[in-house]
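My questions will all concern the structure given below.
Removed: one protein chain of the complex. Kept in place: all other protein chains.
Note that the chains are named A and B in the order they appear, and that numbering of residues resets to 1 at the start of each chain.
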Amino acid sequence: MPAELIRILIGLVAVALSVGLIGLVMVWVERKVAGHVQRRPGPYEVGPYGLLQPLADALKLVGKQLFMPDNADPILFWLAPVLSFLPVLLLFLPLPLGDELFALDINLGLLLILAFSGLAVLSLLLGGWASNNKYGLLGAARAVAQSVAYEIPLLLSVLAVCFVAGSLNLATVVKEQGTWPWNWNIMTQPLAFLIYIVSALGETNRAPFDLPEAESELTAGFHTEYSGMGFGLFFLAEYANMVVVCSVATVLFLGGWHGPVLPGPVWFVLKVSLLMLLLVFFRWTYPRVRFDQLLNINWKWLMPLAVANLMLTAFFVKLAQYTVVK
Amino acid sequence: MNAIKEALKTVSDLWSLMVGLKVTGKYFLEPQRTVRYPWKAVANLDTYKGHLELVGGMKDPFKPRCISCGMCALACPSNCLTVVKKKAPKPTPEEEKALAEAKANGEKVRDKTPKDPEKFLYDYTLCSLCGTCMENCPAGALRFSKNVYMAGYSRNDFQFDLVLKLRESDARAPKAEPAAPAAEKSEA
Partner (left out) sequence: MTLYADTQQVAGDFYTNNFAKTAREGSLILNLGPQHPSTHGVLRVIVEMDGEYILRAEPVLGYLHRMHEKMAEVKTAAQFIPNMGRVDYGHALGWNWAFVGAVEKMAGIEVPERAEYVRVITSELNRIASHLLWWGAYLLDLGAFTPIMYAFDDREKILDILQMPTGSRLTYSYFRIGGVAQDLSEDCIKSIRDFIPWMRSRLPMYKDLVSDNIILRKRIEGIGVIEPAQCRAYGATGPVCRGSGIGYDVRRATPYSVFPKLDFEVPTSDLKDARGRYDVRMIEIEQSMRIIEQCLEQMPEGDVLVKGAPKPSWKVPKGEAYFAVEGARGKIGVYVVSDGGKNIYRTKLRAPGFCNLSLFAEVSQGTILADAVAILGSLDLIIPEIDR
């Protein structure tokens, strides 16, 4: 078998294992951080410091009865959570954890990630549609509108970084950055970083843009009718998506695996964890944004800014090219 | 011009988001306010109004001060008290003779039935903890216990006879509940 295929297979196995682990860890981190921000302990009974709580939650979810509403479409209904979870495995492959430490060496690594994260939108729609529930459908429609809208500034801000680096290959982008923070891309593209973070919040349905999952005022969202492991898969997929966007942010803006003293993968994990912690803090600090304001932010603010940023970057890149050549 | 000013104002308002993060970040690092029951308990249970209990007399702390007047039952808004008076004891033949003599002489016979109640039935499931019974008792025989740890498995556990409870309780201690765990206001 060719070496790349073996590499991809090993990567897939490692990703599959770690995604489960990430889900468990993130559940614990989220609940502990929520607790401490609210000056209460969070889980502390199950296991030391509540470390076994996510395991207990997972066992509970697995043990629940899987039932389907009456007139729901069975194929689509059960396809939706699976579809939300499967692409996630692919998304981790091009990410470089260290020097030459990635599963897939592909020239279009970034495009791969962006393309497959679009499949998550399909799963939202299927989930809401197949539930045969008008509230679920309303929630799914809103979720789709939100996800589709926020993909554009995401793409544009990321393109600006790729213009500077000259390639869509994630390994190359990381190599171009240096060891110290002032050599990272965040210094040259701060606006793109901000736009990227906001769009990432919108893409992954995290607060303050979490209308699809927490708008319990009226529509309980696309996952109303799911219980047990169906809900668990949606949940897991959300956390995994969060990790993916944070990893991409680290790779593109924060220097990937670069850093003094400690080995590459350690720095990578550290930076991703820091960004995840920031996202968790956002959830517990801010109230929710109203739906039309959400779309307003996207179309009126993020997209024009991202386009302006892109054009400015393109201008400077070309300028640098011509002056250097001369 | 106005549009630009508004746009700039919106951007400067975004600083409030950072301020909010600073507040939650600060509280993230501060000690918790939770009191981890049942290993620790709160410290302000002195003024807690638990279920009713009878107050024992000076001479016999296990005999209630109650004189079975029924004022509390009359005053209660929720009809949760029933006072069962003691029946007069059957007089012995000597006493009957003395009674008949006294009646023949026209003397007033003192009623020798003991005043304290036979049973003092209290339905805690109906009680609204208003204190009207306590305030209207002429003998000062009622007070609220500080029993915060009362729990039961069925409704019958909350309908009890206070006379029995007084007899069985350790009336010498001021608080009549099981040894409370070490009280701590909060822990770090």
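We take it that a residue touches a chain if its C-beta (ideal position, glycine included) is under 8 Å from a C-beta of that chain, and two chains touch if they have at least 3 such contacts.
Computed from a predicted model, the values in this text were never measured in an experiment.
Colleague: With the full complex in mind, choose from A:P208, A:G232 or A:G255 the residue touching the hidden chain.
Modeller: A:P208
Colleague: Out of B:E118, B:E135 or B:D157, point to the residue that touches the absent chain in the complete complex.
Modeller: B:E135
Colleague: Of the residues in chain A, which ones touch the absent chain?
Modeller: Chain A touches the missing chain through residues 34, 37-40, 134, 207-208, 210, 214-218, 283-293.
Colleague: Contact with the hidden chain only, please: which chain B residues?
Modeller: Contacting residues on chain B, toward the hidden partner: 10, 13-14, 16-17, 19-20, 22-24, 27, 33, 44, 47-49, 71, 74-78, 128-132, 135-136, 144.
As a working rule, only the chains that are shown with their structure count from here on.
Colleague: Once you find the CA centre of chain A and the CA centre of chain B, what distance in Å lies between them?
Modeller: The answer is 55 Å.
Colleague: Looking at the complex, which residues from chain A come into contact with chain B?
Modeller: Contact set of chain A toward chain B: 33, 35-41, 44, 281-282, 284-286.
Colleague: Please name which positions on chain B make contact with chain A in the complex.
Modeller: On the chain B side, the touching residues are 17, 20-21, 23-25, 27-28, 30-34, 36.
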